[in-house]
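Heads up, one of the protein chains got dropped from this complex, but the rest are sitting where they should.
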């Protein structure tokens, strides 16, 4: 934890940026795809809270991490000012990421919009260990599509856009037909809550187990404020669990969504 | 008013900086030494209020202004980050500055610490119009002495330091002996309130009229908040007058100090 | 600055007044308007609220009267103003060149009789569109705040003033109370035509080098973005309970802040502290508001009022 150097920052689309920086911890000691980094926006107290961004790629050799984020509010907009050589205060990688299972032969990665980044490192690791990767990604429009090359490099890639400007017209869940899911051992999903809910439903119908990466507003990111909870069913009991500490990734079947 | 370009910034001492920037208004339309500029510290809302800094030098030809300021609190410390080419939001020159009087032959400028800067442009204008300038400056230590060359270029210069490390040992008012003040037509003073009070006293004894530049905490700097007032005796009545609009320079004899 | 899109209907009917848009400077943050004329055409504003006016001239508190705080500031001006006669004779007539600009006069005092006398004087002026009763100034010893924290006293005051004034009566409440809804209901019942929320929270800053409170007056009123969440909450709670319109005030610095207050239930808003760092704050905020509405398909700004109350 603490201040690290920015290696590079570039714009991927009109409002999505890729930021590479020195890892605050030694990556060779271990990390998980799906974990997140917690960014202090400025070195003063202009912002009260940090901003959580998922690990998108890790370069263990050089001990560098890349996050890919959308500049939407004041905080992420301010982060876009960072450039090579600047110092930035980052905690992480934090939380629990995606678990991989021995014996899985073919996995499905499902991403929606700015939920795609954490799938990239996961895809790379599967690819490296020769697990077949199928990626199904949804975006609003072609102009917002990101990280397509990174994912197609690791396996087959299918895209849906809401306006039909790229790939299939419609939502990503429309890609997840019975045929499409045949032979999938496990799925991994990240995206807006509405998408995760739909994915959980469809994949339950397909009888395939998987993981969901949840997004809740975070305070501390380290388990002390209890702000980021999500209802999780485990051992026959629904408990509000901290997504920063016990998540953000949970077993799909455990995750409870409102009605 | 609005955003202007920074031309240059340099450190004069460990914590005093000289900042030169494009004037927000056309200087050839007129300005007064002793007026001030009101700086917005950052372009976001990290600071609630602007910071007032006195005009120290004006380059009418190039329409540039220099202020000299001490980095003390958060706001002025942040201003030190400005560098050539940056944009900064400045209002001014604002307020009423030092009045010069036809017929004056010899004037005394009295400055204390970070109160010296506004005297520089005044000295230059007097020098240009062939009025003799005597400057009496007080600083805590030699290390904190600033703008000595600028003032000695315009006339004779006398310095006092509290630790005796430069010039006379003691306060600037100790320089203002009867002999020293002989032949002075008018005086102009800027510095901490305690100094102004002492100067007002001494110069009243010497029977010399003059002007004091007052320092009050400012909100708006343009006369709308009524935060910056100082009691001023005029027409037989003491009224709290806005130092941003009717000052910061007032006739010494009008200024009322506590007890 | 971009020009406001004219596709959005920005007009708000507020009591008997027609506001070109819902944005006006707050009392004490605009003086009597003269200085602001150097910055923009006052006719751009929805209305103006001038500095608290008392019966006699007041010189206010000692300085320092201002302190910066995180995302806010403290002030202890103490109602410095030239007195109602001078205000009527010298200050208000200057607004005659803006015939479509409602002028709201903020009235303060010590005892009920003072308030009554100020209002009776204002009755004689043709330049007053409405009165904003300031029973919430924390900066003067006997400066009205006791009326602002006790519902019975507040109601008594409002009842008396209502029977005297010839123009609509807006009552400005103090947020320094346990139950703002109780206060609001009390003044509504007593005849208030509208409610302004909020005046400043009471705060203090200590100058640790000098080892004493920074403000000469010790305490001061906290304003600015820091207090916005408290103000929005009070506007939401009060506007859900009263039938009269509410003016939202507290920490507004952007058009989006205005939308927040209006969605919470404000019919119009006042901008205070933001004017100090940005003299162009009001016209800028009006433009931002119009643009947001345009981009979000809001045809009439009044459609925003109470939208978040569900």
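A, B and C label the chains in the order they appear, each numbered from 1.
Following the convention adopted for this analysis, a residue touches a chain if its C-beta (ideal position, glycine included) is under 8 Å from a C-beta of that chain, and two chains touch if they have at least 3 such contacts.
Computed from a predicted structure; not experimentally measured.
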Chain not shown, its touching partners among those shown: A, C
Hidden-chain contact residue, picked from the options C:42, C:71, C:171 or C:285: C:71
Full-complex contact with the absent chain, from A:4, A:90 or A:228: A:228
Option from C:60, C:109 or C:225 whose C-beta touches the chain left out: C:225
Interface with the unshown chain - residue positions in subunit C: 69-72, 74, 149, 176-179, 201-206, 208, 211-213, 218-220, 222, 224-230, 232-233, 236, 251, 256, 259-260, 263-264, 292, 307-308, 310
Chain not shown, touching residues in subunit A: 1, 40, 45, 47-50, 75, 91, 216-231, 239-240, 245
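Just so we're on the same page, only the chains that are shown with their structure count from here on.
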Most centrally placed chain, judged by C-alpha centres: C
Farthest chain relative to subunit B (centres taken as mean CA coordinates): A
Whole-Å gap between the CA centroids of subunit B and subunit C: 36
Averaged-CA centre spacing for the pair subunit B and subunit A, given as whole angstrom: 56
For subunit C, residues that touch 2 or more chains besides their own: none
Subunit B residues counted as touching two or more neighbouring chains: none
